[in-house]
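Missing here: one protein chain of the complex. Every other protein chain is in place.
The letters A and B name the chains in turn, as written, and every chain counts its residues from 1.
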Amino acid sequence: MLEVTRLHVFYGRAHILADVALSVDKGEVVALLGRNGAGKSTTLKSVIGLLRPADGEIRFDGEPIAGQPSHVICRKGIGYVPEERRVFSDLTVLENLEVGRQAPRTGLPSWTTDRLFDLFPNLAELRTRPAGRMSGGEQQMLTIARTLMGNPRAVLLDEPSEGLAPVIVEQMAATITELKRAGLTVLLSEQNLRFATRVADRAYIIEKGRIRYEGTMDALMADESVRSAYLTV
Amino acid sequence: MTLVVDGLFKAFGGVQAVNNVSFRLDAGELLALIGPNGAGKTTCFNMLNGQLRPDAGSIRFFDNELAGVAPRKIWRLGVGRTFQITATFGSMTVRENVQMALMSYHRRLFALLPRAAALYVDEAMALLDRVGMADQADRPCSVLAYGDLKRVELAVALANEPRLLLMDEPTAGMAPKERVELMALTADIVAERKIAVLFTEHDMDVVFGHAGRILVLNRGQLIAEGNPAEVRENDQVREVYLGAELGHA
Partner (left out) sequence: MGFYIVQVLTGLSSAAALFLVASGLSIIFGVTRVVNLAHGSFYMLGAYIAYSLIDLFGRGGLGFWGGIVLAAVAVGMIGAIVEVLILRRVYQAPELFQLVATFGVILVIQDIALLVWGAEDLVGHRAPGLTGAVDIMGTPLPAYDLALIAISPVVLAGLWLLFNRTRWGTLVRAATQDREMVGALGVNQAWLFTGTFFLGSMLAGLGGAVQLPKGGADLLMDFNVIAAAFVVVVVGGMGSIFGAFLAAVLIAELNAFGILVFPEITLVLMFLVMAVVLIFRPWGLLGSPEAPGQKGQQGPPEQPLRPAPVRVQMAGVAVVGFLALLPVVAGPFALVLTVDILIFALFAVSLHFIMGPGGMVSFGHAAYFGGGAYGAALLIHYANSNMESAMALGPVLAAVLALVFGWFCVRLSGVYLAMLTLAFAQVAWSVVFQWNDVTGGDDGLLYIVKSAWADTAQSWVPFYLLTAVLCLSAMLFLRRVLFSPFGYAMRACRDSELRSHAIGINVLEQRWLAFTLSGVAAGVAGSLYVFSKGSAFPDYMSIPLSFDALIMVLLGGVKTLLGPIVGAVTFTWIQDEISRFEYWRFFLGLAIILLVIAFPQGIAGFGRRYLGPWFGIRAEEAQ
């Protein structure tokens, strides 16, 4: 469904991504693992069009999308949930959701505010609260809900568990499982291996802008040498 | 006793963000402050480092009262800081970042003619060497890997020979391996220089692996305090913060 090949991205003259290739099949949850600065966020930003790749192809449903403006890519059905939340802090919860709203898409049941409030009961109680006056965990839920309002077929989640208390991280994992059940395709970047293990089917490991490992989550957990090289102690 | 915090209060628009928080911290100790998002950790931290003035309560640092004192004056008293999202000078090299702190420490900030790049080079290199960044001294800070930036921050924080280090989520955004390395480095430095450390953290491996003592904050109040084993087994902490499964280290 989403296919990235030979992706090269520069920031100034710094070569941030070198020959990155990855693919996500329909209905799959794929984790992109690596530490800060490894190129995870850059990869996701390139897919959604916030960064312009210097070279390479990105295809969504077979259609090339690399280099297009982000709103065009988003309207094709890719949702993006940024790191550091980036809620519109002066806008209420409902208004934040309104910004993300797009026309329903054929093939998938469309998201409504009511359906989202079922998924995120906390938000239902805060409808008219400005997003800036919510806790970090609530804001993280709001960014996901906001993106879902665009009725995406695939969602990019940038570090969904970062900076959250362990109990909230558990809720987040449950939410992602829920999205998978609803038929969404998910590509998430993550540093928390436990969290990734819980939600992902497959994983890529990125280090210094290059993909170093690719395999199922189970294979990764079984491969002590890879984990010790890139991830754990 | 390095730090004695007594009856700290802070409210924002009717919400009691920090409610009667008291604790002590001794030289050579690593004290972790944990709690759910919005529990008041950051508010608490910002009162200690001078960014916020407490509504009530006192913060004794040796013989000085810190409550309501400006951050730069708190630094001059011997309190170093690292930030959750690293704050370094992006248009300077790694060494210049440390030199900047040294120029401030030696009160040379208003010198108009000397070449800054030639000042306190040896001292700066010694600090960078201690945190393992000497080989990257000439690189611009803006191109460093995140984990390396955290080390630079640590070197900068050590420039004024602090007796207390305040570290806000010192390992946020780092790979697990780097987290452990950075905390081990911090623990070494703390032991050799007899510095007291207070840190907030979400990574339970780091907290339970490195903290000597842990404070747990929820809705502005301290709900538990003790060594890692005690805190881990505390039912209330499990309920509001650690959760059932992922929280277990």
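Just a few scattered comments:
The rule is simple: a residue touches a chain if its C-beta (ideal position, glycine included) is under 8 Å from a C-beta of that chain, and two chains touch if they have at least 3 such contacts.
All of these numbers come straight from a predicted model, not from anything done at the bench.
Which of A:4, A:32 or A:48 touches the hidden chain is settled by the complete complex: it is A:48. The residue touching the chain not shown here, chosen from B:45, B:61, B:75 or B:241, is B:75. Within the complete assembly, residues 49, 70-73, 75-76, 81, 83, 87-93, 96, 99-101, 103-105, 108-117, 119, 139-140, 142-145, 156, 159-160 of subunit B touch the chain that is not shown. Residues of subunit A in contact with the chain left out of this view: 11-16, 37, 48-50, 69-71, 74-75, 80, 82, 86, 88-91, 95-96, 98-102, 146-147, 150.
Just so it is clear, only the chains that are shown with their structure count from here on.
Subunit A and subunit B have centres, each the mean of its CA atoms, that are 30 Å apart.
Listed in rising order, the residues of subunit B touching subunit A in the complex are 35-38, 143, 145-147, 169, 172-178, 180, 202, 204, 240-247. Subunit A makes touch with subunit B in their complex at residues 14, 34-38, 135-137, 162-170, 173, 191, 193-195, 198, 230-233.
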